[in-house]
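Omission of a single protein chain aside, the complex is shown with its protein chains in their original locations.
The block that comes next holds chain A.
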Amino acid sequence: MIDAVGNPQSVLVMGGTSEIGLAVVEAFASDRPLRVVLAARKSDRLGAAQARLEKLGCAVETIEFDATAPETHSEVVRAAFAGGDIDVALVAFGLLGDNEVAWTDVDAAVELAQVNYTAAVSVGVALGKRMTEQGHGAIVAFSSVAGERARRSNFVYGSTKAGMDAFYSGLTEALRPAGVHVTVVRPGFVHTRMTEGLSPAPLSTTPEAVAAITVDAVRHRRELVWAPGPLRFVMSALRHVPRPLFRRLPV
């Protein structure tokens, strides 16, 4: 259960090796150890993530999760809830991919779409069903500013996040009557494994900073947050820039 001061007792991370996801768990666990379920493909990184959280006193369970196999997702989510209620579920998996490959290679494009959009949808449906049954809970979906207005440099990724963002924004409304809170987090450029080697965009941030914003959003039951916060205003302006001008901007 989430208690009166907003501490959850259990957190599920879909994409259990996600740096942002793990940073969120750590931020919650800094107040109090949690029961954590990490859903990801088996890998050394998953083992390392488990060890990292156990060091903080968390009880960690791992389950097998393959984002490219949506037909398995209901079962994965069912398994995640088998050990008791899940108070907070993080939808934290995603691929960035190489944009120039992605818009010219069918397989690369489809993989991005499947992982970032299709899997996010199937996981969201399954989580929504489980949380409605348990009568409480919070879902956090990590979207991206890239979904807000697609840029030439990463529009395939951006298009998948746009779809994912729209789905979870709708899910926020759909699950509200069930007492389930859905928060969409839109980070900007975050320094992670995913963005290694890329030159950081303005207002770039860290997984820890995104985590702090996310924890605060869950505690206040916010529905949409940006990381960092000022991106809200930057993107709100960029959204309305005419296309000929937008094309010339160094964004």
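Just so it is clear, contacts are C-beta pairs under 8 Å (C-beta built on N, C-alpha and C of every residue); 3 or more make two chains touch, one makes a residue touch a chain; residues count from 1.
In this text, contacts and distances are computed from a predicted model.
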Protein name, per the UniProt record, of whichever chain is missing from view ("FAD-binding oxidoreductase", "Methionine biosynthesis protein MetW", "Branched-chain amino acid ABC transporter permease" or "Formylglycine-generating enzyme family protein"): "FAD-binding oxidoreductase"
Among A:2, A:77, A:141 or A:164, the residue in touch with the chain that has been omitted: A:2
Omitted-chain contact residue, chosen from A:56, A:178, A:194 or A:234: A:178
Identified contact with the non-displayed chain, of A:136, A:149, A:191 or A:222: A:136
Chain A residues touching the omitted chain (full complex): 1-7, 9, 31-32, 84-85, 132-136, 177-179, 216, 219-220
